[in-house]
Every structure is written in structure tokens, then in C-alpha cells.
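Beneath this line is the structure, given in C-alpha cells, with notes to follow.
Shown here: the complex without one of its protein chains, the others still in place.
Naming follows writing order (A and B), and every chain is counted from residue 1.
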Amino acid sequence: MPAVAIDGVWKYYGDYPALRDISFEIDAGSCVALLGRNGAGKTTLLKIMGGLSRAAKGRLSVLDGDTRTRAVRRRIGLLGHGIGVYEELSARENLEFFARLQGLPRPKDTAAEWLERTGLAVSRDTLVREFSRGMRQRLAVGRAFLHDPDLLLLDEPFTALDDRAIALLQKLLSGARARGATIVMSTHQLREALELATNVVLINRGRLAYCGPRTVEMLADPGWLYRNYGEA
Amino acid sequence: MRYKLIWLLAVASAALLAVQIPIIFFKLPDELNQGMVYRIIYFHVPAALTAFTCFFVALICSIGFLTTGNARFDSVAAASTETGLAFATVNLITGSIWGRYAWGIWWTWDARLTSMLVCWLLYAGYLMLRRAVEEPTQRARLSAAVSIFAFADVVIVWKSIEWWRTQHPQPVLSLRGGGGMAEGMQAPIYWDFLAFVLLSAILILIRMRQENVRREIDSLRRFAHAL
Partner (left out) sequence: MRSLRAAWVVAGKDLRSELRTKETLNASLSFALVILLLFSFILDPDSQTVRAMTGGLLWLVFMFAGALILNRSFARELPNDCLEALIASPLSGAELFLGKCAANFVLLVLVEVICLPVFGIFYNVRWMRQPGLLFVVLLLGAWALTIIGTMFSALTVNLRLRELMLPTLIYPFLVPALMAAIQLTNVLIGGDTLEKDDYIWFRVLAGFDLIFTLLGMALAESVFVG
């Protein structure tokens, strides 16, 4: 069964179609690079997959279920534009909160484990307000991964990450791949994305322009895809 | 087709009013205590009934939008609420005038007038919220929720204020100190109600069209930005 099956999905803002008749499938265990210009509809599509938004028309099946059920959302990890951690709480409190929200059996232990993995154990009781940018990003990554999700939705994850955070994210992503998780990553950084990706989806002005496996050509010349199927 | 419908409604409404107004002003006798002024009830009460009809239509359309996602429901809901608010205003102003001539004061905190004022504020809030949301689908969603809340509150408000006024009485706008109307004097209220409903249908049709066009323009603007 595919991890994500999208069939004839439309999304409107008023009368304006942000997504038009999008249909494709994502196999379990694959890593999809979701490409497209700014405003093409990548974030909208990710939001619909993550259960933050509803499609106006069409069918969507995520992890064999509806995104608005708890069971499905428990298996999704979302890393959006905002880091999604609370400034007025400490790192430990943030991770414990999200662990509890996910319904994990031992939230305190899980939080402690992820503080170690993100390299934040030393600052566990410092308020996020006092964190550096890189530390915040690592905490955000921890929040998205701590429940071992089967589907990871990442919206421009490499943008504005420092080196340490990028290294952490790449390590966690390959760990997730090894576990058989599915990854959907929208990004502008073609090179990084294409290196990790097994499949590529290109959205152009709300329409699906290309969907297929990543080829050697794309890796060698990242601009190839845009030139042939869309706009740069 | 639309214009034919609007013309038809306008003619029907005008005809009804043309028949009723002479009756109201000339045929019916003066009232015992209040003289001429009581005739305002033939506009005051139908306006209230029409306002609530419009608010009810808005409720149905709001539920319709939340269940189907069809934006046209939102247009009708918004148009209907605005029209309802207009008739509520008529009710409040006629009530105020009536109070001035019957009791010498410009405002009585009579149960019905107070309730209508609260309803007016509820739906004015609905319109204020609509103004503040730019994106059309979000605007439709949020205002649908407010419309449902508002109508639920309308019902509670009317009963509560009635009870409150039995404990804290104020001058009441009515005939014969709260008694009913004689037979034969009631008919114009219902005819006027019908005329007002037809009028409100016209206003809703026009306004609804404006909302649809506004949404279209918004989407064209987004198209232009995307190019």
C-alpha cells in the first residue's frame, strides 16, 4: 500500500485554485523531493498531507487513513516553516509536552533521550527564549522526530539551519529511512534534496508537472527538471 | 433570469405595500390610549420578524457551508445577515420613535427592544469579523461558526431578557398596556411581513451577487500575483 495516495485533489482560496487536480502516489519507504517555485503550492500540499488543511475536492489517503484521525496523525512528523517550540518553556518541558501530546508511554524518558540525541542535554532546563538559533532548530527537529513517525513532512528543512543542525537532520533522516519511514521534503535546495531523494515531484502553478523517480540526469544537472517541466 | 426574478419580487412587494399602506393609515381606527402612533407597529413588528427570518436563513447557509464547502452558501449567509441587520435597524428606530411618542422617552429598555439591540450587536460583530479576514475561504469558515453561535444566542437572549424584565419592569412598547390586538387589526402585520420578506429577498439576491463577484476579483488578483 502506498504511504500517501492523492487523487484529484483541489484546494481553493476563495475562487482561486491553489492546487489543481493533483494525483500521485508515494510508496512507503521512499524519499520524495517536492519541488516548485515559490507560490506553486508545495506548502499547501504539505499542509493537506499533514492534516492542517482540508482539500476542497478529491480524495486523500495518508498511511491508509484520514489525516484528521488521531491514529494517522500520531504517525506523522511535521517540520514546517515555524519551529513549533514554546519560548517560555525549557527544552525538556517542550519535548515532554509534545511527547505527552503524542501519547507516548514514557514521555519523560523519551524527552531525555531526545535531548541527548539533539545535543541539548546540557541546556535541558534553560528556557528556549535564551537559546541560540541553531539550538532552537535542533529542538524543533527533536520535536518532529521524537515519536518515531512513519511519515515525515518537511517544509524547506534545510533553509536557515546551521551546520550542526543540518548534520543532525541528515543523520535522523537516514535513520528514519533505515526504519522504513517515508519522507516528503519540499525544498529549494535542489542539490541536497536530490541527493537524498528517491523520487521527485514537481508542482508548477498548482498543477502536477512531473512525478517520477530521481534520475542520474537530475542529480548531475539539478536545473534539468525545471527547464524541461516547469519554470525556474 | 435573475433580473426578471428581482423585478417580479419588487412588483409583488410594491403591490402588497400599496394595498396595505392605505389600510394602515386610513381604514383602521385610532387606538384607545395611543392615538395615531400605534400604527408604527405595522412596520416595527414585521421588521423584527423579517430580521429573524434573515438571520435564520444565514444560520442554514452557514451550516450548509460548513458541511459542503460550497462558497455560494457563504455569499447568501453574508447577504442575509446584512439584510437582517438592516431590518433590525428599522425595528430599533421605529421602536425608538414609538417610545418617544408613547412614553416621551427616546429609548425604553423594554424587553423586546433590548433583545433586538443585543441581536443587532451580535450580527454587527459578525460583519466586523468578516471585514477583518482577508482570505475568502477562511472568512467563510470563521463567519459560519460565528453565525451559528449567534443564532443560538439569539434564542437564549430573548427568553432571558423577558424573564429579566418581569423582575425589573420598564415601560413596554405595546397596545392596551400589553394586551393583544383586536381581530382584524392583526392582518396588516402579516401582509407587511410578507412584503418585507420579498424586499429582503431582493436585497439578498443583489448582495449575494456582490459577494460572489468580490470572490472572483480576489481570485483574479491571486492569479495575477502568481504570474
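We take it that contacts are C-beta pairs under 8 Å (C-beta built on N, C-alpha and C of every residue); 3 or more make two chains touch, one makes a residue touch a chain.
None of these values were measured; they are calculated from a predicted model.
Touching the chain that is not shown, out of B:37, B:60, B:93 or B:118: B:118 (per the contact rule at the top).
Annotation: of B:11, B:105 or B:145, B:145 touches the absent chain (contact as defined above).
Per the touch definition above, the residue from A:80, A:157 or A:230 contacting the chain not shown is A:80.
Against the chain not shown here, chain B presents residues 66, 118, 121-122, 125, 128-129, 132-133, 137-138, 141-142, 144-146, 148-150, 152-153, 156-157, 159-161, 163-164, 167. Where chain A meets the chain that is not shown, the touching residues are 47, 50-54, 68, 70-71, 73-74, 76, 78, 80-89, 93, 97-98, 100-103, 143.
Throughout what follows, only the chains that are shown with their structure count from here on.
Of all the residues in chain A, the ones that touch chain B in their complex are 12-16, 39, 54, 56, 205.
If you check the complex, the residues on chain B that touch chain A are 69, 71, 135-137, 215-216, 218-219, 222-223, 225-226.
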